[in-house]
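The complex is shown incomplete by one protein chain, all other protein chains being positioned as in the whole.
Think of it as A and B in the order they're written, each chain with its own count starting at 1.
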Amino acid sequence: MSYYDFLFVIEVLVGGLLSGVMYSLVAIGFVLIYKTSGVLNFAQGSMVLFAALTFVSLVERRVPFALSLLITFAVMVALGFTIERTVLRPLVNRSPMTLFMATLGLSYIIEGAAQLIWGTQVHGLDLGIDDTPFEVGGVLISSFDLLAAAIAAAMVAGLSAFFYWTRIGLAFRAVADDQFAALAVGLRLPRIWGTVWTAAGFVALVAGLLWGARLGVQFSLSLIVLKALPVLVLGGFDSILGAIVGGLIIGASEKLAEVYLGPFVGGGIEGWFAYALALVVLLVRPSGLFGQKTVERV
Amino acid sequence: MAVQALDTARLPVDWAKLVQKLALPTALFVVAYGVVPAYASGYLVEAILLPFLALSLAAVGLNLLTGYCGQLSLGSSAFMAVGAFGAYNFNLRVEGLPLAVTMILAGISAAGFGVVFGLPSLRLRGFYLAVSTLAAQFFVQWALTKFGWFSNDNPSGVVSAPHLAVAGLSLDSATGRYLLSVTTVILITVLVSRLVNSATGRNFIAVRDNETAARVIGVPVLKTKLLAFALSSFIIGVAGVLWAFTYLRTVEPAGFNLDRSFQILFIIIIGGLASIRGAFLGAAFIVVFPLFLSRLGAFVFGGLFDSGVLDMSQRIVLGALIIIFLIAEPNGLSALFDRLKRRIGSRSS
């Protein structure tokens, strides 16, 4: 392999890792909710769409950037608590499958509402980030991707700090560990769930802005849920670390596969390659790379 | 000997009960083969009955897997696609293959796919399995678009359905296609209802309700799951043939997307999980509901209610209905129907 081939591999790899971070960003939102309530929240993707669409529409109506951000966050908080109240609470103690199907319905509502309120046209979103690639040792790196990765890292650090050092964070971890025990010691689950959905809404907002800046804010934004699912499966539904590592693995291997495997099968394999990869991992480790292995209690 | 003893014990036939039991099937039969072909308008058949029948059958298939056996699948439309393209290619490449054989072979192809994508169910549970069925969805759609062979190298990827005939009798007219559809659906539904009420069907339910207990009492769990995947995919595959051949009259990968898979899942949630009647009620609802909503919207909002608004409000109402049914009536329309019947019954007596 020549030096330039090597550089090319590195470039593909770096590009893949950076886009993997973007996948992780969405996946983390899932993990937060799954850990506390055992719900695989299919509506996470539509929450990303909803957040981005709300934000961009506000900005387009000449609301200042910071205020738009604040308003959107407030809307996501309201959404989180509304979902807790109207969907989760009536379905408490029902099977995880039922809850999953409910979030499927929820995603339809949020998608429909977002577009009914803000329209279906594609919005450009300019975060004022320069996207000229720069060169490090002969490898071209997108500065936007790098910034996105930095923001994602900061967000993970922030969330970790929140969950380790605040009272509500402690409660969150208690609930994640054992719902019944947490209930028994008097933790108020509804409030914790509301908070977690808010946190997931915040993650959705960040993901929505970054993805929206890259792809434009439009309906297809909600489809990134489909990109995040294999990441979750690979990393394990209940591990934030898994979501990050899974995202990196899938981002990198997807790009490498597209470049080196794609030509042999006619390309376009990014739609299912991540799933195939995740499936292979699952067959070896049925709870993903970092997921908790559950002991069957009988 | 025990069988004989039981049979003779039941000899005195309760005629009233028999009449009551046969009344509904007879009425349905008369409507399906008498009233509809004679009186139904072309619009009713083409726009409502044909999609209703194909979706009902797909929902019966998914219900077998998800409702009865408890294995959530998000890849139904992939199996419909395999069935549709399978039938197209069998018909194209094997000279003079009878339509019934074509459909059975298409179903078997879909069943084969179902078993392959059902294999992970032997190790995976719950969401991990649901996600893996998405792999089927994306892979099949990709393969059908990517490899021109499947659509006979047609540049647009959209091919017309072949001429339909049974024993030399052309079924290309709307009524002909309807008769093909309704006969297929009735036949399969009768077999499925016998299956779910048999020991095999009870094994499905046992695996769904408590897999560990099922294993311990000797239910062959792995075999049962694969059988559920195979039978379900077979039926969904045949439904795909009906969808493409009798309703759309074209075969193309685009129609068999994730939204279609969700639609079929919604049908069984709204109609009622683990209920065959629910599959039909749910499908009827899903087909009629957008028409109803557009009429209502146009009536209330007039010109404001364009197709975009219709599409969005349809999504919202559908999503809300899913949640409402899950909360208030987990057994779906089928249970509502039962309650209504009981109320009418108690009033008349």
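We take it that contacts are C-beta pairs under 8 Å (C-beta built on N, C-alpha and C of every residue); 3 or more make two chains touch, one makes a residue touch a chain.
In this text, contacts and distances are computed from a predicted model.
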Protein that the absent chain corresponds to, by UniProt name, given "NADH-quinone oxidoreductase subunit L", "Sulfurtransferase complex subunit TusD", "NAD-dependent dihydropyrimidine dehydrogenase PreA subunit" or "ABC transporter ATP-binding protein": "ABC transporter ATP-binding protein"
Touch with the omitted chain, as defined above, among B:Ala199, B:Leu304 or B:Ala328: B:Ala199
Identified contact with the non-displayed chain, of B:Ala161, B:Leu180 or B:Leu227: B:Leu227
Candidates B:Leu24, B:Ile217 or B:Leu304 - the one touching the absent chain: B:Ile217
Residue ranges of chain B at the interface with the undisplayed chain: 2-3, 6, 191, 194-195, 198-203, 205-206, 208-210, 212-221, 227, 231, 274
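The rule is simple: only the chains that are shown with their structure count from here on.
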Footprint of chain B on chain A - complex, ascending: 40, 86-87, 90-91, 94, 96-98, 100-102, 104-113, 115-116, 120, 226, 229-230, 232-233, 237, 265-269, 271-272, 275-276, 278-279, 282-283, 286-288, 296, 298
Sites on chain B touched by chain A in the complex: 70, 72, 120, 123-128, 130-132, 134-135, 138-139, 141-142, 145-147, 212, 258, 262, 265, 269, 308-309, 312-316, 318-323, 326-327, 330
